[in-house]
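One structure is given here, and the rest of the page talks about it.
Then we have subunit A:
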Amino acid sequence: MTLILDVFTIAAVTVGVFFFVIAALAFLRFPDGLTRLHALTKVDNVGLGLIVFGLLPQAGSVMGALKLICVWLLVQFSGAIVTQLIARSTRREGQEA
Partner candidate 1 sequence: MAAAETSSIAGLLLVSVLILPVVGILAQLALGGRFLNWICLAVFPASFGVSAATCAVVWSHGEPLIYIVGGWQPPLGIALRADGISAAMMLVTAIIICAVAIFARVEFTQPSGAPEARAPFVFWALILALWSALNALFLGCDLFNLYVALELLTFAAVPLVCLKGGEATVKAALRYLLFALLGSMLYLMGTALLYGAYGTLDITLLAQRVHPERVTWIAAALMTVGLLTKTALFPLHLWLPPAHAGAPAAGSAVLSALVVKGSFFLIVRLWFDAMPGLGHTAGPQLLASLGAAAILFGSVMALRQQRLKLLVAYSTVAQIGYLFLMFPLAMAAEQSWTSLAWTGGWLQLFSHAFAKAAMFLAAGLIADALGHDRINDLGGAGRLRPLTFCTFGLAGLSLIGVPPSGGFVAKWLLLSASVAEGQWIWAAVIVVGGLLAGGYIFKVLGRAFTAGSDAPVIVTPVSLSREVVAFSLAVGAVLLGFFPLEPAEILQIGRPEILGSTVP
Partner candidate 2 sequence: MASVFDVTLVCLILAVGAWSTFARLTFSAIVIFIVYGLLLSLAWVRLAAVDVALTEAAIGSGVTGMLLLNAVARLRSTDAAPTPSRSSVNIAAGVFCTLITASLAGLVLVPPQVPVSLAPSVMESLGQSGLGNPVAGVLFVYRSLDTLLEKVVLVLALIAVWSLAPDGLWGGKPALRPFPQRDSVLIFLARTVPPIGIMVGIYMFWVGADEPGGAFQGGAVLAAMWILVMIAGLAAVPPTSSHALRLALIVGPVVFLAIGILGIFLTGTFLAYPEGYAKPLIIAIEATLTVSIGVTLAMHVVGPPEKEWRS
Partner candidate 3 sequence: MAIMNAITIFGLCAAALVGLGIFGLIVNPQPLRKILAINILGSGVFLMFGVIARRGAAAGLGGDPVPQAMVITGIVVAFSATALAVALLLRLVLVSGAATLEAEAEPSEKDGR
């Protein structure tokens, strides 16, 4: 049983990390703020989600697992809003320029 869970963890975290690497690459390669944001938001959400999902079996307790999910939810929430803010300020600066 633990073996299956471990394999699951390794697989999920690996895929999650893969998404992060993609996001980092996109961040470096894309030309402007908006496209970079686009890449980051999509990939970060999935990446972090997968890592948290993969770590759930290792959390050890229900409280620990709940905390992990809370972390993920908070990042989802603040990430979505901060992305909005950055996008708006990028657009504003574009108009001013």
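Assume contacts are C-beta pairs under 8 Å (C-beta built on N, C-alpha and C of every residue); 3 or more make two chains touch, one makes a residue touch a chain; residues count from 1.
Basis for inclusion: all candidates are chains of the complex that A comes from, given by their letters.
All of these numbers come straight from a predicted model, not from anything done at the bench.
Of the numbered options 1, 2 or 3, all belong to the same complex as subunit A, but only candidate 2 touches it.
Taken together, the subunit A residues at the contact with candidate 2 in this complex read 74, 77-78, 81-82, 84-85, 88, 92.
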